[in-house]
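First comes the structure, then the notes that go with it.
The complex appears here without one of its protein chains, the remainder shown in place.
In this document, chain identifiers A, B and C correspond to the written order of the chains, with residue numbering beginning at 1 in each.
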């Protein structure tokens, strides 16, 4: 009995608009505190921030407990990735940290609290989900691009390692250098350096730029086409319901009832002579 | 009576094509003067420019007074943002400035007079309005992007502040540095510096670049889809009016009148035997 | 009589496939010569190139004369911009040049001969025309962009001229610097310099980048929408002819002949009683 009452009270609190806005503002204050900490601040203000931080952690703990109590089936609560994320962030924030190494981790976890903004605002959650859902559709293009990178990095590390070990010493560093070339960031410096030893190495860079630009363009167009198609499909459905199909169906219905009448007329024509006779 | 006559005269002047072109050319001359002032010019020419500038300010004042008098309801005049802008620019230009500090502000206000071009040419006003209207639609993507920036800037300011205070000392400077990374402007210099202390910090930069590029792409596609949809909707309406639906409706009308005739025929068939008997 | 025969012979030569290919290959050889001249070449080869160049000029002259003679109305020949361009290039090539200053102009004119490739290949001519036709449609966006540039350049020249005269001394140099900022080319160097005197000048750069990127995006989307619309219009027309409308018209025709038959039937039903009686 008691547990049910607690659950009802929790649900009422969770669905309360004021409580929602309170949580959002706590998250915003938490984000501002994180920003403030990056400035050099006098000790007394630091103490205030420290206590504010503790209050926020406790408020977050309270909010998660409320949401947990409000859930009907407790085991389902942790199936939602955002709930797991929220709980983890709060739990790690609660661990008292003295060691300076761990203090950095503690600050990092506090920073990730800003992501709670995404977990709270439904529109942002939808947006992020749709962004993530778009990625796997492009799986094979990404794989192809990785193969291009891998081959060029292997070639680069094989031939250019002696020229500039900082850029080409092994395949992972060479891939980073190639990403730099793809962003056009001082790529001619990289090229001119290797052109000193291999005068034709501009072919290597230009072919790489063309291939990756072309593949990237294809990815972008892929996303655009996907998005537009989804839009069109939704639109067409809406339109079909509104007019198009319905009109054709109306015509068909009209035709069928007309045929019915003609059939009756025919029957009448067949029957009539009998009554005339 | 007099006021009405003045209003009518003002309206006639305002709607006069020659007056319109005169105002546009005054604005263009004003813009050219602003450009000329940035060159080092001999004192006598400077005097000419000074007097020209005063003339332009007075002409602008005259034009605004004409437009104000031509308005039916005076209170509505200042509800239009462009009118307020025009009035402000002219009024501030009229304030006599001697102080050198204020002189700079005076020059700034004169520069903004060029924007009057936008307020005068209706096509530019429409264009700017449509640009501004597109922005809020992208609100949530901009918010998500800001959250990504904020988290990365907080992480950057926490870990890299000691490596290069000029780029990472606090969260606002770190956000500026991240914007620089997003434009690929010497971003590898920033990365190589932090990779000296944190060899894995390339993950930080690459993940940031992927996230922001992806989000930016999504924004662009969002605009494209919105624009195309608006176009489609307008197109479909135009087409619906022109042919599609109309044809189906014609068919329906034809069918109905046919049915009417069949019904009459049936009635005739039923009535006829009576007359035959 | 003689002139007509000449015209016919010219037309036959002009429309000859072999002659066409011959002209194209002469243009290609001419382009290769232009490229070869940029290398340091020994004197004897230079002499060969010189004679080859003269031969090409004469061949071009011959080709233009043929095309001129083949034209029905001679006055129309120079109404076509490409013909004027071809004639000018050939005529200037024929002027003997000794002066070293003029020699440079002569070489420049020879380089523009490569553009004759565009005037000869119809697909390229169509492509270039469609590119040029797309430009004026974007007129107002370009004007708006110019106004943005002008205002920012005026502000930049006013405030930053003393910091770095090479980048900001007057409005035209400031516009070039702003174009550089728009291409993200070492734009942070420009910004950091002015931030030394005006710590808030990052607002100037960021707002400029946002405005111009946004306007540029709008231009691109404008072109895309225009192109897609043209495609759609052409497509819809083709489709309308092929099936959609035709089917509806077929239905209408079928319905009308049916109605005709029903009308005849009705007439028969009305007439019949008369014959029965």
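To be clear about the criterion, a residue touches a chain if its C-beta (ideal position, glycine included) is under 8 Å from a C-beta of that chain, and two chains touch if they have at least 3 such contacts.
Remember, it's a predicted structure, so these values are computed and weren't measured experimentally.
**Q** Using the contact definition given at the top, list the shown chains touched by the missing chain.
**A** The chain that is not shown touches these displayed chains: A, C.
**Q** Quick one: which of A:32, A:52, A:108 or A:141 touches the chain that's been left out?
**A** In the full complex, the listed residue that touches the missing chain is A:141.
**Q** Please identify, in ascending order, the residues of subunit A that touch the omitted chain?
**A** Considering the whole complex, subunit A reaches the absent chain at 140-141, 143-144, 147, 150-151, 153-155, 157-159, 161, 169-172, 174, 184-188, 202, 206, 209, 214-215, 217-218, 221, 224-225, 228-229, 232, 236, 245, 248-249, 251-252, 255-256, 258-259, 262-263, 265-266, 269-270, 273, 276-277.
**Q** In the full complex, which bits of subunit C touch the chain not displayed? Write them out.
**A** 31, 34-35, 37-40, 104, 107-108, 111-112, 114-115, 117-118, 121, 123-124, 127-128, 131, 176, 179-180, 183-186, 220, 223-224, 227-228, 231, 235, 239, 243, 247-248, 250-251, 254-255, 257-258, 261-262, 264-265, 268-269, 272, 275-276
Definition applied: only the chains that are shown with their structure count from here on.
**Q** For which chain is the distance between its Cα centroid and the global protein Cα centroid smallest?
**A** B
**Q** Please work out the Cα centroid separation of subunit A and subunit B, and write it as a whole number of Å.
**A** 29
**Q** In whole angstrom, what separates the CA-based centres of subunit A and subunit C?
**A** 41
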